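A single protein chain has been removed from this complex, and every other one stays in its place.
The block that comes next holds subunit A.
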Amino acid sequence: MSDLPENLKYAKTHEWAKLESDNVVRVGITEFAQAELGDLVFIELPKVGRVVKADEQCAVVESVKTASDLFSPVSGEIVSVNEELSDAPEQVNDDAYDAWLFCVKADNPAELDTLLDASAYGQLIAE
């Protein structure tokens, strides 16, 4: 698995997280995760305004064969979700790093430091 974006942080549960302005963290699933899942047919996103804790289950991605839980990489409030995915979940298959799922306004952006960097995540998925 190559070409993991260096500017992202990665969770062991295969979400990517990107710190943007104003403590907002954008979240999606990794290329590795989308390839493992195969064709996505449905994505259940959290409600905007929901308050989540780090590692709390807050979304579900469903492929033809299975449903998989996704977890928030940081604690905070869901401030936006990618509505386009409700009609076009395959966008995640097409470009997993462009097709984000939700944004969390982090209570403590330092929580991102506990996630993996590109090289550590690369090692994890190579195992």
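In the analysis below, a contact is a pair of C-beta atoms (placed from the backbone, for glycine too) under 8 Å apart; a residue touches a chain by one contact, two chains touch by 3 or more; residues count from 1.
Assume contacts and distances are computed from a predicted model.
Candidate names were "ABC transporter", "aminomethyltransferase", "Anti-sigma factor antagonist" or "Multicomponent Na+:H+ antiporter subunit F", and the UniProt protein name of the unshown chain is "aminomethyltransferase".
Mapped onto subunit A, contacts with the missing chain fall at residues 38-39, 41-42, 44, 60, 62-65, 67, 86, 93.
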